[in-house]
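Working notes, beginning with the structure itself.
Note that one protein chain of the assembly has been removed; the remaining protein chains are unaltered in position.
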């Protein structure tokens, strides 16, 4: 296996909640998928030297450092994995690409589309890999839904609905850096979770949202640490796709009892699919003459769904399993393999464009064409 | 019980699918609710004399007739129940009110708001009862949701989502009088089922949709018996309410595997409720610190929910039970009682106005204010 | 329709909770099924003259009376419907058969198998109809399950599990005549609800329980009105069938949160079915290579399931709908029709025998053969 080359060396910039998921991904995924050589967890970088050293020791990184710029300059690093707050993504990512590194960058890829476009262009010019952890793509039943759409089982897409509901910002006592436009960008709920929802819907359907009308709401203008909050808590959107389907999206971070409820349903002229991220082992398949509720079963799945199905049927796979598969695919891509459906910088740019369209429509009250 | 007066006499105009549900309602409901006197099933009216006589005999109507105008003129009829196709509703209802009869009229109450307004005004002037079978109001768990909202459990309404999905018109081989604007009015999917969805959301929330932006789609311009079809198969809507909540509605009659999937979720600042008409014995109650899935249990329900809960917990109530309760309440109203939450002509008018707003927005691409 | 003969006249003995369900059944079902002539609700009988008169007026019975014996003697009565407490069933039923009446008798048909056998024999000799309201047979999805078994879809039956859980007797403050052996017979939980469970499993599977080992428990020896209670609150049973399948049954009236949770799952060599009475519109169909969750849809059901499916897909049918269908079928049988799957006195006897086997095994600690 290692005959295909020596391990590549990873540096992770940032070490918050997502840092644990990424570290576990790096640590595990390459070894439980069929990968060419293993990555090395070389360096973890954060501003607080003591804290980042502790995180690094805990999660198994070889070294720690406090200056991301010099980390990027090091010759013995091949891949930069960015898990910092949103406003720093573009700057770090651009610098990493300039330094010739492959990049994995948490979403939002950038807080405006100009930056995101530059990132896509730079990665292309340099022939470097840039991926974005739209990890919900890595639930096997999402892949199964996509495979069924791709082989025509749904017929023409007619309508769609999606929702992404959470409640962690329900009260004005709840706070986070994301509520502040200065650190998180002009959009919050849509940029943070609506982006996942759109990515999933477009990924599965193979269709594109081309026009939309949106309304947003900021329920709390003040929270514990923030004043004059302008980012939205909730967004409602009605959309049209390239194929002519119409549908609705609802995104909220103030929906009591919903923790991470990402659901979508696609209705075609022949069949429908519906998925709920909180119960990801199931896929509803709707047909006029009898519907199915499929439990993930590697033996019965499409190849791309079976490929990332590392546990037998009835042994639930969850969020970390999806994350691991994303890291494995990112690494495979860096190694020159071409796994299906890896979320790339272009997908991160797409999310920024959709977010901008939502904000523009909410501000103007008009339908907005989404830039292609 | 009959001491409160003599039975009132009902004539039903029309005898299609809904005729069976209405007949069973008249036959049963008054006897299984606590009602003042029982209605008499006096007369059933339809154009085909033989067919209407057979239906009347089967369903237990005393007489049958073929001319609705003379039926309305009869002195021995107190209540007219209209179950004909949509384009005749307003004409028959107006005539019935003019003749001093109470009226139950299937939706749409009228195919435009001017007619619907006239009906509301005429019933008011004459002091006559006019009700519209928005029967989904009569699921006990819908009443339970409403009671919880009314007593403040949800806090301020922040967002909502609703969908009403069917598949009986999925293929272009499927046809119905409703697809034709001439007989069903300018809107189809929204007038037919979207109206139920909006009624339910406004009924439960106590809030009102004040602005909306919509998109509609007519997938098949030709069906078995119809050409140049202009009525919509699907509608997607984004809404704002008087209280400032925002949300989305999706309505489709071409959603494979969904038979009569009317669902809604209301998220407040303190709690959420969600309901699914296809599983009406349950109500999801969402709270940040633990959610419940309540099974209908008369002993634990709000009074207005227990009132229409004619079976003990665990003995499923369904569509016909809801229908029966609607008929019982309509009759109680005619008898001078004041049961809670009966859907009136004003609610039928409301549905027409919302439908007109949807069509206007879909045509213009602009947000539309919904007439109060 | 009435050409097939004149209506038959029904007398109902008893007027408790089940009386309402029976009355609604008599009132409605014959008119919403395709029946030869309609029944007449002639007479309702109860010990308290005033109360029975009120019930009769409310539910629509023509007359009321207080003496069941003279009611049975009347020439103008064709059918006796018995809804009294359990210890009087056999006596009334035998008398009714002697008087040449058809009989519908609530379960338990009798409190011992000798009485039940006599009832079966007497009905046979006289050529009279005797039915027992095992009404859960009348959920369309139960019929669908049965039809699939009958046409071999499940293959050979290998295992089964069933449970019937309620909580209405959870506390020792809860009481009922059934807890008293003197009025309800020696078994309570099993006779009352275990009998339904076994009937359903044998009805759907077409197989028979031939041996069983049981354990029972009486949690409360004293309740509000009763002392020295000997009837069981809970029963656990392990069974073998004629076809060699093995399985388990659990019955409890002290299961917090379960109201009327009758569930069963049958696993065959090729496929499985599972049903939950509290959600009766669904049937789970398990296959190794992909399982289905079927929503009742008349267009896709087996003929015997479609036959009793009086509402379109997505319009939930419930307990009363099942009850109505049972009454319609009982009446059809009396009229000389031969509808499929009507629960007969022989089925009531079967339930008594299974109940006796459970008690015998619980008492002796041994496996018991169930009398054929």
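Letters are used for the chains, namely A, B and C, taken in the order the chains are written, and counting of residues starts over at 1 for each.
Methods note: a contact is a pair of C-beta atoms (placed from the backbone, for glycine too) under 8 Å apart; a residue touches a chain by one contact, two chains touch by 3 or more.
Not measured: the values here are computed from a predicted model.
Listed by label, the shown chains that the missing chain touches in the whole complex are A, B, C. Screening A:176, A:202, A:297 or A:347 for touch with the missing chain picks out A:297. Between the chain not shown and the residues C:55, C:97 or C:163, the one that touches is C:163. Interface note for the absent chain: among B:5, B:292, B:336 or B:365, the touching residue is B:292. Among the residues C:74, C:126 or C:287, only C:287 touches the chain that is left out of the figure. Residue positions on chain B in contact with the hidden chain: 289-295, 297, 299-300, in rising order. Contacts to the hidden chain, counted on chain C, fall at residues 158-159, 161, 163, 165, 167, 170, 213-217, 219, 233-240, 244-250, 252, 254-258, 265, 267-272, 284-288, 291, 365-367. Residues of chain A in touch with the missing chain: 1-2, 17, 20, 23-24, 27-28, 31-32, 38, 54, 57-60, 166, 168, 258-261, 277-281, 295, 297, 310-321.
The working rule: only the chains that are shown with their structure count from here on.
Chain contacts in this assembly form a complete graph, since each chain touches every other chain.
Two copies of one chain, chain B and chain C, form a contact in which over half of the residue numbers belong to both partners. Here the CA centre of chain A is 42 Å from the CA centre of chain B.
Measuring from the averaged C-alpha position of chain A to that of chain C gives a distance of 54 Å. One simple way to say how far apart two chains are is to compare their mean CA positions; for chain B and chain C this gives 35 Å.
Multi-chain contact residues of chain C (touching two or more other chains) are listed as 295, 297.
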